[in-house]
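As you look at this complex, bear in mind that one protein chain is not there, while each of the others sits in place.
Presenting chain A:
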Amino acid sequence: MATMKTLSLVSGSGFKGLRRRLGIDLSTKTLPAINSVPVRYARFKSSPLVSSDPSKYTGFEISRNPEEWKFVQDLLPEPVIKTPSVKPQYTSGWKPQNPPADAPYFIQRTANHMLPVYRVQGGPDKMTIRTKVRYVQGDIWALDEELRAVVSRAYPKEIFKTQVNEIAGLIIFRGDYASVIKEYLLSKGW
(Lines give C-alpha, C1' and ligand atoms only; values in the text may rest on other atoms or scores of the structure.)
Protein backbone atom coordinates (compact mmCIF):
# COMPACT_ATOMS: atom_id res chain seq x y z
CA MET A 1 0.00 0.00 0.00
CA ALA A 2 2.79 2.30 0.98
CA THR A 3 4.63 1.53 -2.21
CA MET A 4 1.62 2.30 -4.30
CA LYS A 5 1.30 5.60 -2.53
CA THR A 6 4.90 6.42 -3.21
CA LEU A 7 4.51 5.57 -6.86
CA SER A 8 1.43 7.70 -7.17
CA LEU A 9 3.24 10.56 -5.52
CA VAL A 10 6.13 10.27 -7.91
CA SER A 11 3.99 10.00 -10.98
CA GLY A 12 1.45 12.54 -9.80
CA SER A 13 1.54 15.98 -11.32
CA GLY A 14 1.24 17.92 -8.04
CA PHE A 15 4.56 16.82 -6.46
CA LYS A 16 7.15 18.86 -8.26
CA GLY A 17 9.75 18.92 -5.46
CA LEU A 18 10.31 15.19 -5.36
CA ARG A 19 10.31 14.94 -9.11
CA ARG A 20 12.93 17.64 -9.32
CA ARG A 21 15.05 15.84 -6.75
CA LEU A 22 14.84 12.54 -8.59
CA GLY A 23 15.82 14.30 -11.80
CA ILE A 24 13.87 12.04 -14.08
CA ASP A 25 10.21 11.50 -14.69
CA LEU A 26 9.53 8.05 -13.36
CA SER A 27 5.96 8.00 -14.63
CA THR A 28 7.09 6.82 -18.05
CA LYS A 29 9.68 4.31 -16.73
CA THR A 30 9.12 0.67 -15.90
CA LEU A 31 9.66 0.32 -12.17
CA PRO A 32 10.99 -2.95 -10.72
CA ALA A 33 8.59 -5.31 -9.02
CA ILE A 34 8.23 -4.82 -5.27
CA ASN A 35 9.53 -8.28 -4.39
CA SER A 36 12.57 -8.21 -6.67
CA VAL A 37 15.99 -8.44 -5.02
CA PRO A 38 17.93 -5.24 -5.62
CA VAL A 39 21.52 -5.37 -6.83
CA ARG A 40 23.78 -4.38 -3.97
CA TYR A 41 26.09 -1.92 -5.65
CA ALA A 42 27.98 -1.33 -2.39
CA ARG A 43 29.59 -4.75 -2.70
CA PHE A 44 32.45 -4.61 -5.14
CA LYS A 45 31.77 -8.15 -6.28
CA SER A 46 28.28 -7.33 -7.43
CA SER A 47 29.47 -4.22 -9.22
CA PRO A 48 30.01 -4.65 -12.93
CA LEU A 49 33.47 -4.05 -14.31
CA VAL A 50 34.07 -0.60 -15.76
CA SER A 51 35.24 -2.19 -18.94
CA SER A 52 35.34 -5.77 -20.08
CA ASP A 53 38.44 -5.00 -22.11
CA PRO A 54 41.50 -6.13 -20.02
CA SER A 55 43.79 -3.71 -21.85
CA LYS A 56 42.04 -0.83 -20.08
CA TYR A 57 43.46 -1.97 -16.72
CA THR A 58 46.98 -1.65 -15.34
CA GLY A 59 48.97 -4.73 -16.17
CA PHE A 60 50.67 -6.85 -13.55
CA GLU A 61 52.67 -10.01 -13.35
CA ILE A 62 53.21 -12.39 -10.48
CA SER A 63 56.86 -12.73 -9.55
CA ARG A 64 58.37 -15.30 -7.24
CA ASN A 65 61.87 -13.90 -7.40
CA PRO A 66 63.44 -13.69 -3.90
CA GLU A 67 65.66 -10.79 -5.02
CA GLU A 68 62.59 -8.72 -5.84
CA TRP A 69 60.83 -9.84 -2.66
CA LYS A 70 63.57 -8.11 -0.63
CA PHE A 71 62.24 -4.73 -1.76
CA VAL A 72 58.77 -5.67 -0.54
CA GLN A 73 60.19 -6.87 2.75
CA ASP A 74 61.84 -3.52 3.36
CA LEU A 75 58.38 -1.94 3.33
CA LEU A 76 56.84 -4.44 5.76
CA PRO A 77 57.02 -3.53 9.46
CA GLU A 78 59.35 -5.58 11.63
CA PRO A 79 57.43 -8.16 13.66
CA VAL A 80 59.72 -7.79 16.67
CA ILE A 81 61.94 -4.95 17.83
CA LYS A 82 65.38 -5.44 16.39
CA THR A 83 68.61 -5.35 18.37
CA PRO A 84 70.43 -2.18 17.28
CA SER A 85 73.54 -2.67 15.21
CA VAL A 86 76.82 -1.85 16.95
CA LYS A 87 78.17 1.60 16.07
CA PRO A 88 80.74 3.86 17.78
CA GLN A 89 78.20 6.68 17.95
CA TYR A 90 74.51 7.05 17.25
CA THR A 91 73.03 10.20 15.73
CA SER A 92 70.00 10.02 18.04
CA GLY A 93 72.19 10.21 21.14
CA TRP A 94 71.07 6.75 22.22
CA LYS A 95 73.70 4.71 24.01
CA PRO A 96 73.85 0.93 24.25
CA GLN A 97 73.98 -0.54 27.73
CA ASN A 98 77.44 -1.05 29.17
CA PRO A 99 76.80 -1.97 32.81
CA PRO A 100 79.48 -1.55 35.47
CA ALA A 101 80.83 -4.88 36.65
CA ASP A 102 80.81 -4.19 40.39
CA ALA A 103 77.25 -2.88 40.85
CA PRO A 104 75.15 -4.78 43.42
CA TYR A 105 72.05 -4.21 41.30
CA PHE A 106 71.09 -4.46 37.64
CA ILE A 107 68.72 -2.27 35.64
CA GLN A 108 67.27 -4.08 32.69
CA ARG A 109 66.64 -2.06 29.53
CA THR A 110 63.08 -2.11 28.15
CA ALA A 111 62.07 -4.06 25.06
CA ASN A 112 62.68 -0.83 23.13
CA HIS A 113 66.29 -0.75 24.42
CA MET A 114 65.59 2.37 26.47
CA LEU A 115 66.16 3.19 30.14
CA PRO A 116 63.12 2.27 32.25
CA VAL A 117 62.87 5.69 33.91
CA TYR A 118 59.48 7.34 33.59
CA ARG A 119 57.84 10.61 34.64
CA VAL A 120 54.26 9.83 35.63
CA GLN A 121 51.51 12.35 36.25
CA GLY A 122 48.71 11.28 38.57
CA GLY A 123 46.21 12.41 41.15
CA PRO A 124 42.77 13.92 40.62
CA ASP A 125 44.10 16.90 38.71
CA LYS A 126 47.05 15.06 37.15
CA MET A 127 49.37 17.39 39.00
CA THR A 128 51.06 14.86 41.28
CA ILE A 129 54.30 14.05 39.50
CA ARG A 130 56.23 10.91 40.27
CA THR A 131 59.36 9.40 38.78
CA LYS A 132 59.49 5.65 38.38
CA VAL A 133 62.57 3.47 37.90
CA ARG A 134 61.56 -0.02 36.84
CA TYR A 135 63.12 -3.44 36.14
CA VAL A 136 65.66 -3.25 38.98
CA GLN A 137 67.19 -6.58 39.90
CA GLY A 138 69.44 -7.42 42.81
CA ASP A 139 70.00 -4.98 45.69
CA ILE A 140 67.31 -2.42 44.94
CA TRP A 141 67.95 -0.64 48.27
CA ALA A 142 71.52 0.19 47.22
CA LEU A 143 70.23 1.81 44.04
CA ASP A 144 67.58 3.66 46.04
CA GLU A 145 70.21 5.15 48.34
CA GLU A 146 72.45 6.04 45.41
CA LEU A 147 69.69 7.76 43.45
CA ARG A 148 68.49 9.66 46.50
CA ALA A 149 71.99 10.99 46.98
CA VAL A 150 72.13 12.01 43.32
CA VAL A 151 68.78 13.79 43.44
CA SER A 152 69.53 15.63 46.68
CA ARG A 153 72.86 16.75 45.22
CA ALA A 154 71.04 18.13 42.15
CA TYR A 155 68.20 19.70 44.18
CA PRO A 156 69.67 20.47 47.65
CA LYS A 157 66.65 22.40 48.89
CA GLU A 158 63.96 19.95 47.85
CA ILE A 159 62.43 17.44 50.22
CA PHE A 160 61.38 14.26 48.50
CA LYS A 161 60.50 10.71 49.43
CA THR A 162 61.02 7.40 47.70
CA GLN A 163 59.03 4.23 47.76
CA VAL A 164 60.72 0.91 47.02
CA ASN A 165 58.78 -2.10 45.77
CA GLU A 166 61.33 -4.87 45.89
CA ILE A 167 59.09 -7.56 44.42
CA ALA A 168 58.22 -5.49 41.37
CA GLY A 169 61.77 -4.06 41.08
CA LEU A 170 60.34 -0.55 41.24
CA ILE A 171 61.49 2.70 42.86
CA ILE A 172 59.07 5.63 42.96
CA PHE A 173 60.23 9.19 43.65
CA ARG A 174 57.75 11.85 44.64
CA GLY A 175 58.69 14.64 42.29
CA ASP A 176 59.98 15.18 38.80
CA TYR A 177 63.55 13.91 38.75
CA ALA A 178 63.43 11.81 35.57
CA SER A 179 66.02 13.79 33.65
CA VAL A 180 68.50 13.87 36.56
CA ILE A 181 68.14 10.14 37.15
CA LYS A 182 68.39 9.30 33.45
CA GLU A 183 71.49 11.41 33.04
CA TYR A 184 73.13 9.77 36.05
CA LEU A 185 72.24 6.20 35.02
CA LEU A 186 73.41 6.75 31.45
CA SER A 187 76.70 8.19 32.70
CA LYS A 188 77.16 5.01 34.75
CA GLY A 189 76.61 2.89 31.67
CA TRP A 190 73.08 1.59 32.39
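The rule we apply is simple: a residue touches a chain if its C-beta (ideal position, glycine included) is under 8 Å from a C-beta of that chain, and two chains touch if they have at least 3 such contacts; residues count from 1.
As a working rule, contacts and distances are computed from a predicted model.
Going by its UniProt record, the hidden chain of the complex is named "Large ribosomal subunit protein uL4m" among "Nuclear transcription factor Y subunit B-9", "Proteasome (prosome, macropain) assembly chaperone 3", "BolA-like protein 2" or "Large ribosomal subunit protein uL4m". Although one chain is not drawn, the whole complex shows that of A:Leu49, A:Ile62, A:Val80 or A:Met127 it is A:Val80 that touches it.
When the full complex is taken into account, the listed residue touching the unshown chain is A:Ala168, out of A:Val120, A:Ala149 or A:Ala168.
Residues 77-81, 97, 99, 106, 108, 111, 137, 167-169 are the ones on chain A that touch the missing chain.
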